[in-house]
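I'd like to ask you about the structure that follows.
A single protein chain has been removed from this complex, and every other one stays in its place.
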Amino acid sequence: MTTETLLQHASELLAPFAKASNNPESNRLDVQITPGDLPAAAAALSNASWGYLAAITGMDLAPEINELEALYHFCDKAAITTLRVHLPREDQPEIPSISDKIPAASFFERELSEMLGVTVVGTPDPSRLFLPDDWPTGVYPARRDFKIEDAAPVPVVRKTPEPGRVGNRFVVPIGPQHPALKEPGHFEFSVDGEVITGARMRLGYVHRGIEKATEGRNWIQNLYLLERVCGICSHTHASAYAQGVEKLAGVEVPPRALAIREFVAGLERIHSHLLWLGVSAHEAGFDSLFMYSWRDRETVMNLLEELTGNRVNYSICILGGVKQDIVAEHTETIHKSLDYLEERIRYYLDVVTTDVTFLQRTRNIGTMSLEEATLYGTLGPTARASGLERDVRVDAPYGAYSQFPVTMVTAERGDLEARFVVRMNELLVTCATLRAIADNLPAGDIATRFPRKVPAGETVSRVEAPRGEAFYYIKSGGGDSPVRLKIRTPSLCNWTSVLNKVVGHQLADVPMLIAGMDPCFSCNDRMVTVHRKDDSSTITWAELRKYGIEKYKRG
Amino acid sequence: MKIGSMFKDLVVSFFSPPVTEKYPFEKIDTAERFRAKLCFDPAKCTGCNLCSLDCPADALQIVIIDRAAKRFVAHYDMDKCVYCSQCVQSCKFKCITLSNSEWELASLDKDSFAVNFGKDADIATFLERANAPAPEPPQQG
Partner (left out) sequence: MTTLIALLSIMFFPAGIALILSGMLYEWADRKLVARFQNRIGPRWFQPLADTIKLLSKEEIKPSGLNGILFYGLPIVALTGALTAALYAPVLGFAPIHSFPGDLIVTLYMLSLLTICMGLAGWNTSSRFSTIGATRSLTQLFAYEAPFLLALLGPAMVANSWMIKDISAYADAHWWIILTQPVGFVVALIGLMGKLELPPFDAPEAETEIVAGALTEYSGRGLALFHIGKSIELVVAVSLVAAFYLGGIGNPVVFLIKTLGIVLLMALLQAMLTRLRIDQTVGMWWRFGALLALLQVLVLVLLKGWLV
């Protein structure tokens, strides 16, 4: 099915609900609907299996229009349909939930309600997702009149927690500080002996308010800010942003630059998957695989350093192209490194599929069927391991992927072993693609001129990060900075699958299950709540630091 | 199905030297394109300020001593810099480069992170201005 046919189909499905509709770009359809029609419209798309819910963006249209807008983005292959709902700009306007039909929407709705200040009626979990418990009510970061001074923490009074038993459940907390987690997140697992009976989670420990921060920086500065959303998929974020902004400005990037971007993205995929392999092995207790895969990862890091100037945060994208070129002197190193990496990756593939003790920890554990994967809205290799064919590089080729395509790698069983197999096979495909690029780099410039002001408009940019689809919605008002930038990282979509799959497994499998979806958390600067025996008070980071220094000075 | 699929690797490593780099006793060279400390050449600067505007970390400011005489001082905060090299791209006159060897910048003295580039006389003028006491607010009549 071509993109036009898909959009046509969506248009027909939404015809009974559409107040107005238009095609702002060749691959997008925007449909205005009333809040009341939202569940029916979403159901129409979901019943016809038209794509999946990719993100929900909340926007404050002030000061131009005194309204709030919620955008529901659905993606099917390369076609993107956005349902646009206008809401009155008051405190907590209501909008109905679509989570009963689309469970994956729950996380997005939580974010929408806490950031924009809307009440999502009927959502299964209305609690906060990213904002901390001591964030004051009535203060919404996504609104235009938000001031950070308003967000002074409000004291939270908590009962002293009971040691272990909560009613009939024995709750094991994992995080925010736990050796299993490389980044903070909070999970509460109710266990019965060793078997898990329930799971809850809390995010936001590394939430930095980057979306809001982009509104105060110019287009070029944002490139570097967005690179630092994540350390392991930094290039993905930079290239997604650059791609979107270039589309808005109508700038055509030279093919050589696009090929170099794809090359660096491929190297990033190798380094990310090897990192993940090591971390998962460590979670399983197989430290040797951890050590060896990270040793071999050094080859990729050194290659990236040689080509881009840094091992992490390569900063190779600029608006209009790339900064550094791949020249003839590099070709030999590239080929030698790729040969070595391919040999080692084949070896690791063999290890994860044949080692008896490792298979005992991964085979038939966390099995997710194709239906479940679709229902939970999973993305990336986690979804592909269950047979769900979703890969932006193949569905909606961007950049140089039309010239240097990749094949999609899927597996059938959907257990942990399948996830290992998919990722390792993906790397083998990537190595082959990288060789093709290195040998056939298109001639030409590596960058073109880019205007300092980007014309007004909206666009959607989707890129395949090592963890799945990274979704960017960028709105420009014609000035130096974006008006609204929405980032939906792939890990957010995969949490639902973990929380659902974990029930029924043993506690010992939990780190592997979490690691199996390759999580990448997001972060926040938190206040510390200290529980002293008789009172509960909040102290700031500065006070805590002072307290610690003084305590040891006394001794 | 094997028990101990990594056996060969383990045994080979046992008889080989470890791969760990014994920093700081052994240092390997960084790549040629490695991005480390900034270096500014005031001779070619025109004071367009694009580098400072585009810096994502507010690490670089161009101080104008005398625009007509093309006397500029670049004030560089090493601790704020993220070594992204956007300034290198933004400067049309190639005044800025990033060293690829000066990356061991840790220090116990925070003041050493603020670096000024320019002709000595210009830097002196800049520091005088920076350290001069704030002018008296005008008296209300």
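The letters A and B name the chains in turn, as written, and every chain counts its residues from 1.
Rule of thumb we're sticking to: contacts are C-beta pairs under 8 Å (C-beta built on N, C-alpha and C of every residue); 3 or more make two chains touch, one makes a residue touch a chain.
Because the structure is a prediction, the values reported are computed rather than measured.
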item	value
Which displayed chains the unshown chain touches	A, B
Given A:Tyr241, A:Phe286 or A:Trp495, the one touching the chain that is not displayed	A:Phe286
Sole residue of A:Lys77, A:Lys101, A:Arg144 or A:His178 that reaches the chain not shown, by the stated touch rule	A:His178
Full-complex contact with the absent chain, from A:Asp355, A:Asp395, A:Glu426 or A:Glu464	A:Asp355
Candidate in contact with the missing chain, chosen from A:Asn23, A:Thr354, A:Ser369 or A:Gln506	A:Gln506
Residues in chain B touching the chain absent from view	3-4, 6-7, 10-11, 13-14, 16, 18-20, 22
Residue ranges of chain A at the interface with the undisplayed chain	163-164, 170-173, 178-180, 191, 194, 281-288, 291-292, 295, 355, 357-358, 360-361, 506-511, 533
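Convention: only the chains that are shown with their structure count from here on.
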item	value
Between chain B and chain A, distance of the C-alpha-averaged centres to the nearest whole Å	31
Complex contact set, residues of chain B against chain A	1-6, 9-10, 19, 30-35, 53-57, 82-86, 89-90, 98, 100
Parts of chain A lying in touch with chain B, wherever the complex brings them together	217-218, 220-225, 227-228, 288-289, 292, 295, 298, 302, 305-310, 313, 315, 318, 323-324, 347, 350-351, 354-359
